[in-house]
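And now, chain A:
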Amino acid sequence: MTPNQLMFAIFSAVIIIFSILTVTSRRILRAATYLLFVLVATGGMYFLLRFNFLAAIQLTLYAGGIVVLIIFSILLTSHIGDKLEQPDLKKIIPAFLAAAAGMVITVFTILKHNFPQEVAAGTDRTDIRVIAKSLISTEKFGYALPFEVISILLLAAMVGAIILAKKRND
Partner candidate 1 sequence: MSILTLFIIIPTLTMIGILFSKSHMQVKWVSVVGMSLQLLSAIALILLYLAERRAGNMAEVLFVQDNVWYETLNIHFYIGVDGVSVAMIGLTALVVFAGIFASWNIEDLSREFFISLILLATGVFGFFICLDLFTMFLFYELAVIPMYLLIGIWGSGPRHYSAMKLTLMLMGGSAFILLGIIGIYMYSAPGGGPLTFDLIRISKQTIPIDVQRFLFPFLFVGFGVLGAMFPFHTWSPDGHASAPTAVSMLHAGVLMKLGGYGCYRVAVFLLPEAAHQLGWIFLILATIGVIYGALGAIWQKDLKYINAYSSVSHCALVLFAILMFNQTAMNGAILQMISHGIMTALFFALIGMIYGRTHTRYINEMGGLMKVMPFLAVAYVIAGLASLGLPGFSGFVAEMTIFVGAFQNADTFHRVATIIAASSIVVTAVYVLRVVGVLLLGKIKNEHFEDLPDARWYDKVSVIALIFGITLIGMAPLWLSDMINGGLGPIMHKLLVAVPVLN
Partner candidate 2 sequence: MFEGVPLTWFLITGTIMFFVGIYGFLVRKNLITILMSTELILNSVNINFVAFNKILYPDHLEGMFFSLFIIAVAAAEASVAIAIIINIYRRLVNIDVEKMDEMKY
């Protein structure tokens, strides 16, 4: 087993285990913490794949931003000691079946498909400069338009979030 494989196995195991814990834990704050582990492990995957920039973003934005946001909202809406009630079987069984069936089908499909084994290794283009140029480039492989769109989306989300969360004085 190569170190890469080992690293992958570790990340993968963390992701899977903590994912499951996230969705099954009955203490919500713990669930959030497990989610944090999942996200960090995902960031590790990105490192593994040499997408350093993306991994950094993952860590800062997800692990640093969203999870904190979630934890804040948890603190706002529930008490630390609260345990979530166990969802009833009537819900669990169909959901489990659906998810399991979907998983089986998808995994089966993935395994059946023959992906190209060897691809010519390309230049390492994950240089931050390349990314920056691409983001503001309007040419081929340029992402200026999505970039702008996402900016506006963020702005809109920000405004929307503020308006929604603002206390009504009516």
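Assume a contact is a pair of C-beta atoms (placed from the backbone, for glycine too) under 8 Å apart; a residue touches a chain by one contact, two chains touch by 3 or more; residues count from 1.
How were these candidates chosen? In short, all candidates are chains of the complex that A comes from, given by their letters.
As the structure is a computational prediction, the values presented were derived from the model and not from experiment.
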item	value
Identity of the candidate that touches chain A (this complex; choices 1 or 2)	2
Contacting residues of chain A [partner candidate 2, same complex]	2, 4-5, 8, 12, 15-16, 19-20, 22-23, 28, 31-32, 35, 38-39, 42, 45-46, 48-51, 53-54, 57-58, 61-62, 65-66, 69-70, 72-74, 76-78, 84-85, 87, 91-92, 94-96, 98-100, 102-103, 106-107, 110-111, 115-123, 125-126, 130-131, 134-135, 141, 143, 146, 150, 153-154, 156-158, 160-162, 164-165, 167
